[in-house]
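Removed: one protein chain of the complex. Kept in place: all other protein chains.
And then chain A:
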Amino acid sequence: MKEFQERQDVLTQAPDALLAERAADGDVAAFETLTRRYGPLMRAYARRLTRSVDEADDVVQDALITAWTDMSKLREGTAVKAWLMRIVANRAVDAGRRRKSHGNVDDHPEAPDNMPTPEQLAVAGSQGAALNRALRGLPAEQRRCWVLKEFGGASYEEIGQTLGISAASVRGRLARARTTLVKEMEEWR
């Protein structure tokens, strides 16, 4: 048990690149360490990109299995965090598309009341709560662009690829989202 603990400590301190290399070579423990390191970030991201916490959890689980399978395709181990986030984004958008094409249950796939509630996201602080509310009020396409940019750190081109639109449309949607959000934040203040 002590040995196991020490082993976990060694891996916990190991840099992303080493863990990615070992995971690509089939080391489950290294991949688990990456999962523990970035899982909460991936989950937070997925929750903002999907319409329910359950869907977000499915997206993260799927994304991790994809990552595990494709690990050897990752060229730069140092880029593993951005790579994981990109997989989550693509999975989340796919999940939305699947829901639309199969979803006869619900004609409003992006209905804001299906977004994670503030309680589920437990947003601390009233300004955070105000931003959360303002985000929920945005059209889905704008909200996605904003989350991909602000939470995922993606470029216009990457966001465009994920959403299947041009980089120019991304730039426009992002500007509209920001205009609305800044205005609502200022009104709130």
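Here are some notes:
As a convention for this text, contacts are C-beta pairs under 8 Å (C-beta built on N, C-alpha and C of every residue); 3 or more make two chains touch, one makes a residue touch a chain; residues count from 1.
Rule of thumb we're sticking to: contacts and distances are computed from a predicted model.
Looking at the choices "Tryptophan synthase alpha chain", "Asp23/Gls24 family envelope stress response protein", "NADH-quinone oxidoreductase subunit J" or "Cation:proton antiporter", the name in the UniProt record of the chain not drawn here is "Asp23/Gls24 family envelope stress response protein". Considering the whole complex, the residue from A:E21, A:E55 or A:E158 that touches the absent chain is A:E21.
For chain A, the residues touching the absent chain in the complete assembly are 3-4, 6-7, 9-11, 13-14, 18, 21-22, 25-29, 31-32, 35-36, 39-41, 43-44, 47-48, 57, 60-61, 64-65, 68, 120-125, 127-128, 131-132, 150-151, 171-172, 174-176, 178-179, 181-182, 185-186.
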